[in-house]
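For this view, one protein chain was removed and the others were kept in their places.
So that you can tell them apart, the chains are marked A, B and C in the order they are listed, and the count of residues begins at 1 in each.
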Amino acid sequence: MTDDPDTDTDALVERVRDGDLRLHELDDHADADAAATARRRLVESDADVDLETVGAYGFPAERADANIENMIGAAQVPMGVAGPVTIHGGAVDGERYLPMATTEGALLASVNRGCSVVDAAGGATARVTKSGMTRAPVFRVADVAEAEALVEWVRGNEGRLREAAEATTSHGELTAVTPYVVGDSVFLRFRYDTKDAMGMNMATIATRAAAETVERATTASLVALSGNLCTDKKPAAINAVEGRGRSVTADVLIPREVVEERLHTTPEAIAEVNTRKNHVGSAKAGSLGFNAHVANVVAAMFLATGQDAAQVVEGSNAITTAESRDGGLYVSVSLASLEVGTVGGGTKLPTQGEGLDVLGVAGGGDPPGANADALAECIAVGALAGELSLLAALGSRHLSSAHESLGR
Amino acid sequence: MTDDPDTDTDALVERVRDGDLRLHELDDHADADAAATARRRLVESDADVDLETVGAYGFPAERADANIENMIGAAQVPMGVAGPVTIHGGAVDGERYLPMATTEGALLASVNRGCSVVDAAGGATARVTKSGMTRAPVFRVADVAEAEALVEWVRGNEGRLREAAEATTSHGELTAVTPYVVGDSVFLRFRYDTKDAMGMNMATIATRAAAETVERATTASLVALSGNLCTDKKPAAINAVEGRGRSVTADVLIPREVVEERLHTTPEAIAEVNTRKNHVGSAKAGSLGFNAHVANVVAAMFLATGQDAAQVVEGSNAITTAESRDGGLYVSVSLASLEVGTVGGGTKLPTQGEGLDVLGVAGGGDPPGANADALAECIAVGALAGELSLLAALGSRHLSSAHESLGR
Amino acid sequence: MTDDPDTDTDALVERVRDGDLRLHELDDHADADAAATARRRLVESDADVDLETVGAYGFPAERADANIENMIGAAQVPMGVAGPVTIHGGAVDGERYLPMATTEGALLASVNRGCSVVDAAGGATARVTKSGMTRAPVFRVADVAEAEALVEWVRGNEGRLREAAEATTSHGELTAVTPYVVGDSVFLRFRYDTKDAMGMNMATIATRAAAETVERATTASLVALSGNLCTDKKPAAINAVEGRGRSVTADVLIPREVVEERLHTTPEAIAEVNTRKNHVGSAKAGSLGFNAHVANVVAAMFLATGQDAAQVVEGSNAITTAESRDGGLYVSVSLASLEVGTVGGGTKLPTQGEGLDVLGVAGGGDPPGANADALAECIAVGALAGELSLLAALGSRHLSSAHESLGR
Partner (left out) sequence: MTDDPDTDTDALVERVRDGDLRLHELDDHADADAAATARRRLVESDADVDLETVGAYGFPAERADANIENMIGAAQVPMGVAGPVTIHGGAVDGERYLPMATTEGALLASVNRGCSVVDAAGGATARVTKSGMTRAPVFRVADVAEAEALVEWVRGNEGRLREAAEATTSHGELTAVTPYVVGDSVFLRFRYDTKDAMGMNMATIATRAAAETVERATTASLVALSGNLCTDKKPAAINAVEGRGRSVTADVLIPREVVEERLHTTPEAIAEVNTRKNHVGSAKAGSLGFNAHVANVVAAMFLATGQDAAQVVEGSNAITTAESRDGGLYVSVSLASLEVGTVGGGTKLPTQGEGLDVLGVAGGGDPPGANADALAECIAVGALAGELSLLAALGSRHLSSAHESLGR
């Protein structure tokens, strides 16, 4: 490298133009920032665009080494906070600001309103009721007789599979292996306790070792390390039913006067909207999501805390309930498959790490897993606030409509 | 405002502490950047954290006025490019770099490899085959006799509904209204051509007007402007079947030698992985996504171009096919419900606007809708490249495994 | 034939044993009853069983010529009646006994109890809100560009397709053709008004003609006349969402005292059971059926009236709602895809024809379609009665439980 970064970059750009280097090889010939600059210039020139703000990122590019290739800069997504909101969780207790990054106007205001109502009711309760990251390789066997034999072998050799899997990880524990047979394809769904890591990588590596054990001991051949029964980043009933990552629920009981004064509607109106929209409407739509807009909160908090944005898909498998109870309003939201971590992945990126800090859940928890549990509970409460606010907005419209209809 | 920004911010922080102002009211008393700074300081102090990089955003905060409330800064998500890749689309033709923002290491490299294989095969074909943004309010009626009457009224008064809906928008067109009856709930699914806008807001406003027309002319009462048959931000079969936003397909026919030399596997091995994983595995999982990792590409390109991250949910409703054909490999990916826009929402944010520029699709298209179609086609080709690359990675493992098994 | 039936049968049995005839060829050499007898004897001897009651069927075997091959006799399924119940339908008005054939003890008693409650409330309302039998062939095209061209051709040539399809039928009308693209597969979902016929055969024959028109006019090749987007005899969201056969709803408003005195529970308890079981439970199960046991009534009335027993699958796509209203209980059941006919198929068999007679809906209706509509409404009311009765049974248990719990 020369001392003159511009000269250096110019030279790199030239070498790519000459076909001497490819875009992704730039990292081998310059530091991360210079490589990003060179790539940005090439794209700017080739596509005739100006990438000034993309280039105006606020951290050393090498901090993103494990998160991206062919980097040219960063997308900047506006971040704000809702709350603070009081959470009575299994792993978090007290007031928390909820960091959210979004481009959808009104979302944060809506969640914020929900938080203030939850707080007026004394806070929300939250619990992780199931936990485990899954990976499900698919094997080919000769026929169904061999499939049956493989299933029996697996049932009799869980210990051996656990040993192989856990040898690859210092933290992870294999908690279950469930076989599924479809013709000459056998799927084995491995479930792990991955502590504070979201755990997809850990599960994949451990499963590879277990799959090799299967191949050595049986006649089965591995076709794909992921056979889609995992299921990662696709809407799938198996996740909605059995869970993946954290299954987490948050709920709150709100006095009638709080509903009426702050939300300008009634418990009954909110319950009706929830039934017709979230239950009947979703049923008729053939949906796996019986909620109003949980994905909005999941996406915004995922972006603010370095989670995998593609896993918003599974995060949307949520059921909201609302009923009038003891004169007040009981509302709950249950997310079946919220895949979160506080170590690894995008959590170490500078702005995302600060997002986790706002919640007080960055890094490994004590005991291990406690921070990821706490993050799940915070997101569930955010989702609860969002549901409450949107249902109330629809319900109050409904009231005014009902009011008008009296006059006609 | 004083000339001294720090003094100014200190004063604002103090007023919030004193209960004189609330967090979200700061925007009324300071410019957007000062308000964000004040909020950031309050959160830093309350939560005992350092938000330095969150505060190091590279654009005037007022540019995000329409995108967020309670702003404290920005999340910075690493952005890179894959390609360039040649696209033979209905609305885009030629080479394009694909901008992607992600925190998942190896994703961009994988898509990049897929792009190079697509290019070696002469590029990918892409087409939008269906288009339309939907909103489905739910109405309450007295009983099923009244439900039937409402359905008949709607079928006989589409013109009136169109008139009411289109009076609210200069661009949007109402293309269909479909009624669904469940007991005393009647859902009307309105479908709009929203041109280059993703169109959720446009559709909501137009549907409100149409719903008021329904209420005035019939005995039905609106319960919720969105009755979840839309379906927005939830996994739902209605979107996978009937589409929402753009239904877009990309495909490519790759010569066998390209598959063997660049992907180190065979068309047959890739087809087998696709069948057992994407078809049989997804079928067994009760999934609406018959693909490997389309959501990864959708999420990364959504973040890079200012789309709504929560709509990654619907973006994952995709089916991948792969078959050996004429000695080569035919691969396709069909996204049923890709909700994209090139105007409005997050598209005007600085880094996101530059992301759109990289694809040459920022702003309104000519004819209207052409830019959003082009964006959909670019994302579909990115998804195709991602599918190809991951299936090949799994398939080549499979080959090496088969090879090893010969020796045992 | 000889005059001695036994001699005749013996000879036939012998010829099959000698390999001179095959089982299914017996019909060419004897009348239907003698062929059935010969087959029965062969099976009795080969499998060492006694088929006396199977052979004791009460109608001439030739009456079943169009309904079965290789006949050996008949399965006799106990048939009873529930009701009478008062129905205020669009196509049926007045009291009806509901014929049901079942082997499940307590089912008929349960529906009967429901009917008496419905009657005490003044009867049930019922309406068919959508109608149409579908068939969806799948075509292969070269690539997505050709897929787009095919879709456009179809949209521009519905008249031609209608002409081809309707030339094959005297009654049927083609009402819609909807294209769906997945890679190089294009599905065209044809929807027909098949009047009083269930219509699967009519739709298949008409669609074959339309598909030939498509093949002649375009580059598409027909791969299968049914491409599973129909969807026949599989659980499928497309039917639950868009309907197939009849979409029919029945509902009733029951005074509180009737609920309390006859069902020994309260409107509130029934509503709670319905919410937690039929809505929340089904949501969590990833179900397309949000009801308690609609399939029981559909199956029993299908068997009693000569409908296709395999279409019970689609008949189970039903949503039940229950709410406390004006002090009483409102209950509804909406069956999305009830495939019924009063002509053709099993409707002409002797016992089944009598089953239709009990409802007064045998044969073609006036206007055409009215009898099949009436049958759908009768089944919907039977389903409503069954739902009401089972929900009440669960709800009253719940009350007694609640009562006990006060004492502990």
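The working rule: a residue touches a chain if its C-beta (ideal position, glycine included) is under 8 Å from a C-beta of that chain, and two chains touch if they have at least 3 such contacts.
Keep in mind that what you see is a predicted model, and the values were worked out from it rather than measured.
Asks: Touching the absent chain in the whole complex: find that residue among C:D232, C:E323 or C:E339.
Replies: Touches the omitted chain: C:D232.
Asks: List the residues of subunit C that touch the chain left out of this view.
Replies: So the residues of subunit C touching the missing chain come out as 23-24, 39, 43, 46-47, 49-54, 56-59, 64, 66-82, 84, 96-97, 99, 101-109, 112, 136, 138, 140, 180, 182-183, 185, 187, 215-216, 221-229, 231-238, 241, 272-273, 276-278, 280-296, 298-300, 302-304, 306, 308-310, 312-313, 316-317, 345-346, 349-352, 354-355, 357-358, 360, 394-395, 397-398, 401-402, 405.
Asks: Which positions on subunit A touch the chain that was left off?
Replies: Residues in contact with the chain left out: 88, 90, 125-127, 129-130, 143-145, 147-148, 151, 179-185, 237-238, 240-242, 247, 249-251, 253, 286, 319, 321, 330, 332-334.
Asks: Just checking the interface: what residues of subunit B touch the absent partner chain?
Replies: Missing-chain contacts on subunit B: residues 237, 240-241, 275, 279-280, 282-286, 288, 290, 319, 321, 323, 336.
Following the convention adopted for this analysis, only the chains that are shown with their structure count from here on.
Asks: Where the CA atoms of subunit A average out and where those of subunit B average out, how many Å apart are those spots?
Replies: About 16 Å, centre to centre.
Asks: What residues in subunit B touch two or more of the other chains?
Replies: Subunit B, residues with two or more chain partners: 180, 182-183, 185, 237-238, 241, 286.
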